[in-house]
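Only a single protein chain was left out; the remaining protein chains are all shown in position.
The chains carry the letters A and B, assigned in the order they are written, with residues numbered from 1 in each.
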Amino acid sequence: MKFPYQLKIDPRTEDTPKWLPITTSVGAIVTAFIISGIVLALIGAQPFRVYQYFFKASFGSWGAFSDIVVKATPLILIGLGCTVAFKMNILNIGAEGQFYMGAFFASLVVLVPIIPLDSPRWLVLTLMAAMGILGGALYGFIPGLLKAVFNVNEIITTLMLNYVAVYWNNYWIFGKYSDAGFQMTPTFDKVAWLPRLADLANEFPFFSGITLHLGVVFGIIAAVLIWVILRHSRWGYEITLIGDNPKAANYAGINIKKNIILVMMLSGALAGLAGMSEVTGVVHRLQERISTNYGFSGVIVAWLAKLNPFAVIPVSILFGALIVAGREIQPSGLSFLIQGTILFLVISSDFLLRYKVHIVRRQQEEVS
Amino acid sequence: MINQSDEYPFAVEMQDIVLRFPGVLANDHVNFTLKKGEIHALLGENGAGKSTLMNVLSGLYKPESGSIRIKGETVTFNSPKDAIAAGIGMVHQHFMLVPTLTVTQNILLGLKKPKFFMNLSHYDKKILDLQEKFGLLVDPTAKIWQLSVGEQQRVEILKMLYRGADILILDEPTAVLAPQEIDDLMATMRALVAQGKSIIFISHKLNEVQAVADRLTVLRKGLATAEGIDPQGLSRGQLAELMVGRKVIFRVEKQAKEPGQVVLEVDDLSTTNNRGLPAVRSVSFQIREGEIFGVAGIAGNGQSELVEAITGLREAVGSVRINGVEVCNCSPRKSIKNGLAHIPEDRTGVGTAPNLSLTNNTIMKNYSQSPISNGWRINYIEAHDFADSLKEDYDIQAPNVEVQARKLSGGNLQKLILAREIYGAPSLIVAMQPTRGLDVGAIEGIQRLLLEQRQRGAAILLLSEELEELLMLSDRIAVIFDGEFVGQMDADETDLNQIGMMMTGTLRSEQ
Partner (left out) sequence: MNLEVILRAGLSTGTILIFAAIGEILAERAGVMNLGVEGMMLVGAMAAFKVSHVTQNAWVGLLAGILAGGLLSLAHGLVVINLQADQTVSGLSLTFLGTGLALVLGEGLTGLNTPTIPNVTIPLLSQIPLIGRLFFTNFNLLVYVGYLMIPISWYFIFKTRPGMDMRAVGENPAAADTLGINVYRTRYLYTFAGGCLAGLAGATISIAISPGWYSNLTTSGQGWIAIALVIFARWNPLPAALGGYFFGMLRRFTLDLQGPTMILGFRNPFFYDHNLVFFLQMVPFLLTIVALVWGSGVARRKRRGAPAALGEPYIRGERGL
């Protein structure tokens, strides 16, 4: 006798209910934590204590929460950059490299220095932001050009350029701009520090020790900007059309090559700005490992946010928590494991958006 | 030609077959019987359930209820393998061949022997023997992509014969063939039956059915409206009624129209296909205002490439002028600006973005024009209204304009494309296969729209594989063979026969 119930899978003919995408995303996150917990238990760790610690380290106090938002800031910018590129079906996974190049270009303002360091703070910071954007955009331009002109797979080129950017950065921080032979530049002059809430501690004692800096404002402005571009502009329409069917876009008279290059540059520019925000807002110098795999986490953030610019912000904060906790809890690869599992589950759960799965009773004649 | 032996007389008996797709009852208690040694025609419109019924018989789909008996024995097919083992071979409308493999390799796919090492030359010989037995000749060492469509069809039939199939299903086998090739196919079918095979012949053309079939079953919307009747003596009108369920007018009225100024001038145009081989060779013609210029030809003779070169989607040598402006090798945008509208062959692959809303699909050509766009912004309220008005005016069946384009039926999708392209009164309309795969009602609608545009004064380039449609709509007709125009003539000075000869390159007009 057969099992009396079976899975029945039908393609959805009507529109997907509005609540379903969010539900599946949340479900994916929860399931990822459960699966990772099982892995932890298998290797002899205590998942409950690890997670307890994780939440305490992340959301336990205002200071901890501020740390998370600080970690989330580059993720927001990079996630938005990935969102734009993915919307056009360009798989830019080179945000890591674009981030490093943005950080490098921005740092040049102080290291060369490009303008005298007694200039007003707003001028120095504006120039640094512009340089960061430029660095990232240039570094996005290269794979964009290769894709547009030679049809070279952008996944591989952006990935290879990540490694190149790290070595490039190392060359300068180990050599010319090294701080007395250490693998970092000297700490920047205060004029090149993004304002923090902690700076206001004299007036508002509550802010003392709060590391939150202006970069998060960049992130929020960028989210609005990307939302306007994607949802309300001609360019956004072209990006969406190319993303869904490049042949139709070409037929509609849209220049695809130009758009590939422009979108890669915008995507890179946002990652570059993230790099600038990180060196001016957090580390205050150029050094090794300024990124804890932000470039890759940004890919997941964009996907988990279902390419919605505003959803990128809360998802980034969740990932910021993962990174903060990952720094402190053992084993160190755990945050990778959870991120990978989340992404896996998110894309798997898309199946539920396209198909209806129900459990039905087998028909009588088959049961017998 | 029914065998009079004492064996069990039926090759196939399908009873009360029910199969449901989401939202559609594809087969509604259908009965179908195939006698041994007969050719049984299966007719019906697109979407009537013919292919579904045959996919049930060939093991791809499992029916919800109903029984299948093969040579008197009840069978349950869990996969195509089971059907093949029972002697059923299906030749699909879209050939199921692997282009990068040779003929022999394609025939051997999925078989038990050879098990591991291939020894291809041994099998090449076996296949040559089989070819001679049934008169289906094709080089066994050739790769599929090197073959013509007719040859590929032979490979498909050989594939089934090699598996020992004695029940053959041919799904719309004539759709891709020229009239003379159709005659060859029919001779092959008769030869196969003479050697003891039974054939199910899916078609929607009455003359072909009457020429070759012993019996006839008609499906409409999943229901059998005729089961195993004799096709002889049936009139075209009766048959159409069985298929469509109402009387069908076969002619759309065409009014007289004096052509105006030249709109499209194509001069010495040549281009290559995706493999880099010549596809269009020195083609020259003109189309005037208020004129429909039809191009006939067997699929794959350069029609797609010609259209792409004219619409700016493919690089080419030569000259294409729209309203006097050179647009060859320029961007598609330039052609569009100069008055081009294009109804592409591939509705879902080129004509629409399937996952975007109807609104987004309707503004594809005018998203950068007022009132939908002013400057960098798109006014989605205006866009929505625009889509709504097209939906109303052209009677596009959809719940609202925010549904995804892929949820539309073929006919409604084609209406959407036409509505979008005709909006803005283009001076040139390039339409490729505008009625392919649509049901009779939709075909009439599309044909009327094209004639209206002609009446308005648009120049229309129409490419179609339906010769009757071409003859009915066109003012002038050219025939393309192997990338060349082998004749250009007035539509009322030619006939099916002449065009058919030209399509296979056996006749050239001296023009």
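The criterion applied here is as follows: a contact is a pair of C-beta atoms (placed from the backbone, for glycine too) under 8 Å apart; a residue touches a chain by one contact, two chains touch by 3 or more.
Keep in mind that what you see is a predicted model, and the values were worked out from it rather than measured.
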| item | value |
| --- | --- |
| Missing chain: touched chains present in the view | A, B |
| Touch criterion as defined above, residue of A:Tyr163, A:Phe182 or A:Phe310 at the omitted chain | A:Tyr163 |
| Omitted-chain contact residue, chosen from A:Phe174, A:Phe207 or A:Trp227 | A:Phe174 |
| Residue in contact with the excluded chain [from A:Ile34, A:Val152 or A:Val224] | A:Val152 |
| Residue of B:Pro9, B:Pro80 or B:Gly505 in touch with the missing chain, whole complex considered | B:Pro80 |
| Contact set of chain A toward the excluded chain (per top definition) | 39-40, 43, 91, 93, 146, 150-153, 155-157, 159-161, 163-164, 167-168, 170-171, 174-175, 296, 299-300, 303, 330-341, 343-344, 347-348, 350-351, 354 |
| Hidden partner chain, residues of chain B it touches | 55, 58, 60-61, 79-81, 84, 90, 92-101, 105-106, 108-111, 114-118, 159, 274-276 |
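Convention: only the chains that are shown with their structure count from here on.
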| item | value |
| --- | --- |
| Euclidean distance of C-alpha centroids - chain A vs chain B, Å | 46 |
| Chain A-facing residues of chain B, complex | 22-23, 311, 313, 331-333, 335-336, 342, 344, 346, 349-356, 360, 363-365, 367-368, 373, 376-378, 380, 403-404, 407 |
| Chain A residues within the chain B interface of the complex | 10-11, 13, 15, 232-237, 240-241, 244-245, 247-255 |
